[in-house]
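Here the complex is missing one protein chain, while the rest keep their positions.
Right, chain A next:
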Amino acid sequence: MNGTAVWIAVGLTAVGCYLLKLGGLLVPAHTLERPLVRRLAALLPVALLAALTAQQTFSADGALVVDARGAGLAAAALALLLRAPFLVVVASAVVVTAAVRALGG
C-alpha cells in the first residue's frame, strides 16, 4: 500500500470527521426549536445504529453472510433482555461467536 496515499486518507478523514462533530455542536439553538428537526435528530441515530448493527453482523466484503457473528448477536440480545451490564453484553457476543467458530460453525 502507498504510504503517502494512506496518510492523505488519514488526514482527510481526521479533518472531515472533526468538522462534522464540531458542526453539530455549533449549530444555533433556534434550529433545534423546530419540532421536525428535533424528531429527525432523535430518530437518525436509531436508524444508523440499527443499520450498523445489522451490517456488521451479516456482511463480509460487501456481501450478505450469516455466520457465527449472528449467534453472538443473539447472545448479546438475550443478555440485554436479562438487563445484563454493558460489559457482559459485549463479552457474551464475543465468547459465543468464538465458541461457535471453535465448534466449526
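To be clear about the criterion, contacts are C-beta pairs under 8 Å (C-beta built on N, C-alpha and C of every residue); 3 or more make two chains touch, one makes a residue touch a chain; residues count from 1.
Note that contacts and distances are computed from a predicted model.
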**OP:** Name the absent chain as its UniProt record does, using one of the following: "Branched-chain amino acid ABC transporter permease", "NADH-quinone oxidoreductase subunit K", "Nucleotide-binding universal stress UspA family protein" or "Putative short chain dehydrogenase".
**Re:** "Branched-chain amino acid ABC transporter permease"
Subject >> Touching residues (missing chain, whole complex) on chain A >> reply: 1, 3, 5-10, 12-14, 16-18, 20-27, 29, 31-32, 36-37, 39-59, 61-64, 68-69, 72-73, 76-77, 80, 85-87, 89-90, 92-99, 101-102
